[in-house]
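For this depiction, one protein chain was excluded, whereas all remaining protein chains were kept in their positions.
For chain A:
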Amino acid sequence: MASVQISEAEKVYIMHGVRDDLRVDGRGCEDYRHMEIETDVVSNTDGSAKVRMGHTDVLVGIKAELRRPRPNVPDEGYLEFFVDCSANATPEFEGRGGEELGVELSNTLYKVFNSHRSLDLRSLCVCPGEHCWVLYVDVLLLQCDGNLFDAMSIAIKAALFNTRIPKVRVLEDEEGGKEIELSDDPYDCLRLRVDNIPCIVTLCKVGHRHVVDATLQEKACSAASLLVAVTPRGAVTCVRKLGAGSLDPDSIFEMTETGKRVGKALHAPLMELLQKDESLGKKRQKVGFLA
């Protein structure tokens, strides 16, 4: 992963700061940097969102395609994740450099999001056993400045909220053959329910305390971090430990509790913002990539 090298003295400074609940940028241990979220930024997707948090910049596009459902769950659609690490983010990603990280990230996203508990996958089914919608979630990392997971999960939730899938009907003719008919009205579309989509909170263990939304410098001071996916109701859907270091059971418990509390609180302002964004509709001035 993109990382920075810092000196021992800088590490000591950062760790003492975390102990005193005053981080280098003036935040407390449980504060996020301010986030800028914009939806509907890529016109040739069914839903898209861009999230900027400090210098971390993530773009998510969602495309829906009609495919055959998986044989073990014939009445459900599914999600496919792909994370592309742009060489713009860091020269390390050039060529195949970002591939390993991309695969790791997309596997984690798959674990967190692709379950019928977080998204009603049945609503994606068109004709059981034959056709279902597959959502291709493409994540593009434009800049890395720490806390990729949180930014990605927020962007994915925003993009899923923004996704509009055209409504289709299945027509059956006399011989029993089936035909799919697309609705004539372009505004007649299927929206996804995002009420139960989790947000990821990554907690970085720095010294004896843990911080949320760690910058790259803070991450360099920590040996291990814990990823917690939390739904708006406070249910934890996925917990993963990242990094080479170890965590003792007490601190895992503490970190999960903090993660739950922080994660739960993330959803309300996000939904409020997305509703506001939608109510503005076309009146909103598009900023896109030139902010």
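In this section, a contact is a pair of C-beta atoms (placed from the backbone, for glycine too) under 8 Å apart; a residue touches a chain by one contact, two chains touch by 3 or more; residues count from 1.
Keep this in mind: contacts and distances are computed from a predicted model.
Chemist: Assuming one chain is omitted from the figure, identify its UniProt name from "Exosome complex component RRP4", "RING-type E3 ubiquitin transferase", "Probable vacuolar protein sorting-associated protein 16 homolog" or "tRNA-splicing endonuclease subunit Sen34".
Modeler: In UniProt, the chain that is not shown appears as "Exosome complex component RRP4".
Chemist: Sort through A:L105, A:L135 or A:V212 and give me the one touching the missing partner chain.
Modeler: Result: among the candidates, A:V212 touches the missing chain.
Chemist: Pick from A:V42, A:L79, A:C132 or A:L266: which residue touches the chain that isn't shown?
Modeler: In the full complex, the listed residue that touches the missing chain is A:L266.
Chemist: Tell me, which residues in chain A touch the chain that this view leaves out?
Modeler: Residues in contact with the chain left out: 5-10, 12-13, 16-17, 20, 22-28, 30-38, 52, 212, 261-262, 265-266, 269-270, 273, 276-277, 284-285, 287, 291.
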